[in-house]
Every structure is written in structure tokens, then in C-alpha cells.
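One protein chain omitted, others in place.
On to chain A.
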Amino acid sequence: MDFTNLAAQLNAGAILPEGIVILTLLVVLITDLIGGRNASNWTPYIAIAGLLASVGALFLQWDITNPVAFFGGFNSDALSMVFRGTISLSAALTILMSITYVQETGTALGEFLMILLTATIGGMFLSGADELVMIFVSLETLSIASYLLTGYMKRDPRSNEAALKYLLIGASSSAVFLYGSSLLYGLSGGETQLGEIAKSFTQNPNSPAIGLVIALVFIIAGIAFKISAVPFHQWTPDVYEGSPTPVVAFLSVGSKAAGFALAIRLLVTAFPSVSEQWHFVFTALAIFSLVLGNVVALAQTSMKRLLAYSSIAQAGFVMIGFLAGTEAGYASMIFYLLVYLFMNLGGFTCVILFSLRTGTDQISEYAGLYQKDPLLTLGLSLCLLSLGGIPPLVGFFGKIYLFWAGWQAGLYTLVLLGLITSVVSIYYYIRVVKMMVVKEPHEMSESVENYPEIQWNIPGLRPLQVGLIVSLLVTSLGGIFSNPLFTLANDAVINTPLLQASTPAVESIAQLDITD
């Protein structure tokens, strides 16, 4: 094998975005080591610049002709690019909100950023991983970094407990996932590449063998843990409540997006012969997540726990698009994850802001906030209403696209359940809005009464403000001007060979319009 051939096979340019993030990580680490405490004035911005540069690199590579890299270990197709972009952006927004939060607790910012960037790299590689070992390595990179982030506030017993819980459940679910992967390796006669595995199963038509089904179930257990689908969700509320809030924000979007990327690639590529079975399992997961996530969220008193159950429920909505399995289905799923990024991170930014100023995140403490902090009230209200799917906010368009795709694919029960549970969700989202907006001045909670004067020029608060305004703009106007996002999501599906091969020829509206 001569060098040019090797270089072509390696195709290392395909992982340029990850390369940039790795480089940023090293720069952050070294600056932190050399500069000590003073370096934390710079490191967050270096990290954000690096993440944005990686998104830019993804943008430039959009029309990549040869996506397969590293001897088939990594696939840089349009699907992976969208997910890598989402994860990278969610990390960038997370950094914006974590600067003050981490510094206030007296822990080192540089290390935090480094672990967060490692998790980002893991998630980005997971989105394009096309081979069992590669999948597991990147999954573990993401998971181990997440455990560390969860327990980062090491003096807070709740953070410790959350980290322990997350670690125990996460490690066992990884083990189950690994057992499924090793079964796949054995069943396919020694193939680790997803495409080859699928080929080996289609060649002997007596599938689905019981071994394949067991492998499938084990692998779904690992995936469902990442996307926190019921009944693999138990870690979510406790971890969300205990961990540092920026970490929760990252877990709810970045880690979840990575989980969905893995789900699409692994299940669609490697398990076409048992697609009926995994559709069945995921339907059950979606139904449980929608019902439990939304109903239990009704009874929460802590804002972070509320958002935890809401994120379980939102995963249920995304699964509708996944189950539809059509072009519109995948596109709606990508679109929803993209906009979920901004709605959820906007919501978490407000939660962080509030707890920075008052030191609590109980829902009842938000009472009467509109008088003291109108921007925060507006931001949190818009983000929550958007999560509930109220027009003309972006969440409405995301949900209606999911429902429309689901309806087209014939998932009537799921769509109906989605609609009913989204009414339930409006109830608990508006409960918070009611606390903030409706309460009279004399019903103000104690923390709001002692609310500090709003100052944005404290170091680290500007980035928080920028993050809030960016997510607010996307949340409120992104729906009305969502055509580029829709095009992006659709292009990502159309440009991805693996999805094209798997989708049945359903006439979507988009196709009709093109042919007309």
C-alpha cells in the first residue's frame, strides 16, 4: 500500500472539524497550565472560537465528495455533519453560560472547558462513527467526560451523588451496549463495520435470528440511556438536579443529539433486517417517554427537575420523526433537534441567570419576577412556550413538522398521543410563566424581593447575555424565518446515501413541489 493510496483511504481531511476542536482543547489546556488563574480570562473565548471554527469547517465541507474516512471507520456524510454542528454549537452556548457559573463556585475554569471539549469531541465522533469499535470509543469519551462534568462541583454533595448515579448507570449501560456490539461482531462473522454487518445478515435470509434480536435489544438499551427514553431515564431527573446547570444544558442537547445520531446510523445501517422489531421497541419507548415525561413534569417544584422531565418528553417527540422513517421523518427530527438546541439552552441560560442572582431554582421562587428582571422573564417565557409548541415560536414549527411527518407515515396513534401530551406540557410550562408574569407585586417570593440590581458588566455576565439573546432570537424569530433551517434539514437527509437507501418512496410535499 503506497502512501497516496493510504492518504486517500485515511481521508483525514474529513475530520477537520474535530481536529480543530482537539487543537482548541490542547490550546486551552496549555494556556491554563501556563497562565494559571489569569488564563481563565481568555480560555473560554479561545474555546468558543475553536468550536465556531469547527462549525465553519463543517459548513465548508458540506458538499464533500468522499465522506468515508479512516478505512470506513468514520463517515462524514451530511447526516453526521448536521449532528456534529449541533453538538459543537451546543458546546459553544454551554461555554457562554458556564463562565460565571463555574467561577462563582471557585473551581478551575480551564479544566472544566477541557472536559467539556472532550465530551464534545466524543459526541462529534459518535455522530459519524461507522464502525463498532469507533462507536464504542467515542461513546465512552462522551460518557466519561460527562461523569466528570456531572461531579465537577466536588464540594456539593448533590453533585457527588449525581455523578455517582450517572456513573453507575452509565457504565452498566455501556457494558450492555458493548455486549450487544460483541454479539453483532460474532453473529456477522467478524465484521465491525456497520455496512458489512448488514450485508452479512442480508446474505443469510433466515433472519431475524434470536441472537440478532438480543444484540438489538442490548444496543437499544445503550442508546435509550443517552437519549433518556423511558424506562432508561431514571438517571435524568437526579443528574439534572444535582449537576452544575451548564452541564445539564449540554447533556440535554449535545449528549442527546449524539445519542440520536448514533440511533439513526446504527439502527438504520446495521439492522435493516429486523427493522420491524426495533420500530416496535422504539414505539414503546416513545409512548412511555411522552406519557411519563409530560405527566410527571406536572408535579415538579424544582425548575431543573421540570426541565429534566421535559427533556425526557421532548425525546419522545423526536422519536416520532425517527419512527416515521421517511425523508420527512428524518428531516423533521434533525430540524427539531436543531431548534431544541436554542429553546432548551435559552431556557437553561435563564435558569442559570436566576440562580446566579438569587441562589435558588425552585419554581415558586420565580413569583413576581417580571418587575425585577423583565429580560429574564421574557427570555424564559418565550423559551418555555416554544418548548410547549406555541406559535409563532420555533418549537411550534418543529412539532408540527414532526407530527406531519408522523401522520404521513401512518403513525396516527403516536401523533395523537403527541398532540395530547403537548397540551399537558403547555400546562406545566405555563405554570412557570404564570409564576413570573401573572403574580402581583405583593405575591412576590422572597428571593425576588431581595433581587440584586441587574448589572451586566460583571466579568462573565456579558457572554451569558449574548448566549441568552442569541437563543432568544432564534427561538422567537427562527420559526417565521425557518426556511433555511428546513432546507438544511431536508438537504441533510437528501444528501445522505444511507438514509436515501432506507427510506420508502413516500411522496412528500417537498417532492411534489419539485416535480411540479
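In this section, a residue touches a chain if its C-beta (ideal position, glycine included) is under 8 Å from a C-beta of that chain, and two chains touch if they have at least 3 such contacts; residues count from 1.
Convention: contacts and distances are computed from a predicted model.
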Protein name (UniProt record) of the chain left out of view, among "Cytochrome D ubiquinol oxidase subunit II", "NAD(P)H-quinone oxidoreductase subunit D4", "Nitrile hydratase subunit beta" or "Na(+)/H(+) antiporter subunit C": "NAD(P)H-quinone oxidoreductase subunit D4"
Selected residue (touches chain absent from view) among A:Leu6, A:Ala284 or A:Val438: A:Val438
Contacting the left-out chain in the complete assembly, out of A:Phe177, A:Phe201 or A:Phe397: A:Phe397
Contacting the left-out chain in the complete assembly, out of A:Leu385, A:Val432, A:Leu472 or A:Leu499: A:Leu385
Sole contact to the chain not displayed, among A:Leu167, A:Val239 or A:Val415: A:Val415
Residues in chain A touching the chain absent from view: 328, 331, 385, 390-392, 396-397, 400-401, 403-404, 407-408, 415-416, 419-420, 422-423, 426-427, 430, 434, 437-438, 482-483, 486, 489-490, 507-510, 512-513
